[in-house]
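The complex is shown incomplete by one protein chain, all other protein chains being positioned as in the whole.
Let's turn to chain A:
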Amino acid sequence: MTVSTEEIDPTAVPGVVEPAIGEELLSVNGLVKHFPIRKGLLQRQVGAVQAVDGLTFNVTRGETLSLVGESGCGKTTTGRLLTRLLEPTSGEIVFEGRNISHLSEGKMRPLRRDVQMIFQDPYGSLNPRHTVGKIVGAPYRLQKVQTEHGVKRAVQELLELVGLSPEHYNRYPHEFSGGQRQRIGIARTLALRPKLIVADEPVSALDVSIQAQVVNLLEDLQKEFDLTYVMIAHDLSVVRHVSDRVAVMYLGKIVELADRVSLYEKPMHPYTVALLSAVPVPDTKRKGNVQRIRLEGDVPSPINPPPACRFHTRCWKAQDICKTTEPPLLQLAPGHQAACHFPENQPGDKPVTPAASEAS
């Protein structure tokens, strides 16, 4: 099928029925991304960074799923795979019922309007030679979208929406603070009102007041346009505020996936427990007497991840089985999956059921 991308209405991909709220928008199955490591004159492959190594999850329309986890565990790579800025090594990404895992650049283009990414690095992603007006207006031009009162007005409205002023239209990225640049990136992402936004650390560069504005803004837009978010964040207080569900990653794998309340109240995977204990709390009275789980041992490398449970080199509960048998991601409570042989917060010794049979 060859269609000219210029005239296609990208929301109406033939044969695709738009899922209703609460139905599956995105489904990811066994997703893998390995970056080859090459050496020498011949650039022979000598190994691979196993950045993402077998993710299975889905995202329903209208929800916010957050990805959290150690720096380098593959969150950004996952985001870039979902938005198909990267091609997976293996596994499937199905968006609105359509397998997009290996779509060509040309076939992806109409979908780019529906699936947008807010980048982690607001500096690298803004062209320093373009004015803010040009940057934020670019999606309109690229996708040839008509705006009611012209692109300039639309752009200025977007700038105001994200807490910048219209006078910033003619300025260049280097004239802005870190937080302001992040808002420029958000404005650009919002221009085409996408269906799915993968937001990589969208508010971590912002001060708490602007952060509150942007979080509220993202929530309002979500309600108004039924947006779906995959949010990548480190600030677990923010994650608790924005998420419906949270996936915790460790070294390229999901180790726990649960709805917000059960994850924060009854974390099951030891890594999640450690993460939650390390959140800095803005309370000077607690200074010095915080009960914090300090993870011992070296951070393992995604080039040579530890066998079986990848967390065993740093886990205080590890037993022999953890070094030999990989714990599968299982449903341990309603809406709560964890991959651990000795999970925390268990109600009695109920037998566990495989998560796969639950996945939908």
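Definition applied: a residue touches a chain if its C-beta (ideal position, glycine included) is under 8 Å from a C-beta of that chain, and two chains touch if they have at least 3 such contacts; residues count from 1.
Here, contacts and distances are computed from a predicted model.
For the chain that is left out, the UniProt protein name among "Glucose/mannose transport system permease protein", "ABC transporter ATP-binding protein", "N-methylglutamate dehydrogenase subunit A" or "Septum site-determining protein MinD" is "ABC transporter ATP-binding protein".
Which of A:Glu23, A:Glu87, A:Glu157 or A:Glu175 touches the hidden chain is settled by the complete complex: it is A:Glu175.
Checked against the full complex, the one of A:Glu24, A:Asp235, A:Asp259 or A:Glu344 touching the unshown chain is A:Asp235. Touch with the chain omitted from the figure is made, among A:Thr76, A:Gln116, A:Thr189 or A:Thr228, by A:Thr76. Looking at A:Pro282, A:Pro334 or A:Pro347, the residue that reaches the missing chain in the full complex is A:Pro282. Although one chain is not displayed, chain A still touches it through residues 35, 68-73, 76, 120-121, 123-124, 160, 163-165, 167, 170-171, 175-180, 201, 204-213, 215-216, 219, 234-238, 240-241, 264, 274-275, 278-287, 290, 292, 294-295, 298-304.
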